[in-house]
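So, chain A:
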Amino acid sequence: MNILESFNYWIVMALMMCGLYIMIAQGNLIKKIVGLTIFQTSVFIFYISMAKVTGATAPIIKEGLELYSNPLPHVLILTAIVVGISTTALALALVIRIRQAYGTIEEDEIRAKDRLE
Partner candidate 1 sequence: MMLVIAIATILLVMLLALLRAFLGPSLYDRILAVNVFGTKTVLFIAVLGFLTGRPDFLDIAMIYALLNFIGVIGVLRFFEYSGQESKDEH
Partner candidate 2 sequence: MDILYLLSLLCLSLGCLCNLIAGIGIIRFPDFYSRMHAAGISDVTGAGLILIGLMLQSDWSTTLSKLILILLFTLLTSPTISYTLANTAVKAKYKAKAKDNSKWQKDMEAK
């Protein structure tokens, strides 16, 4: 079996797992959001890899070209990127409020303060 046939997918899985690891293992809230962004981008890369057709070009019609890559995943991911940044902004705003309320952005310290109350 040719390694190149699945190489993209394996790298995507590795990226995704790194993002997941940051999300669940590291306590800093901003780092968690960074992990979420990495996870998100790995999904984008996965979709775009699936849309690629060997020997094709970008899906913008030009005379003399026949083979185009699949435009549908491009549409989905294009909107997802902008949606992603606006939801990230929302998450960051939440982090700012948490910092104002608890004085820290480390997960275990927040939990300790919650238990005290």
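The candidates came about this way: all candidates are chains of the complex that A comes from, given by their letters.
We adopt the following convention: a residue touches a chain if its C-beta (ideal position, glycine included) is under 8 Å from a C-beta of that chain, and two chains touch if they have at least 3 such contacts; residues count from 1.
Model, not experiment: these values are computed from the prediction.
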Pick the one that touches chain A in this complex: which of 1 or 2 is it?
1
Which of the residues in chain A end up touching candidate 1 in this complex?
57-58, 60, 62
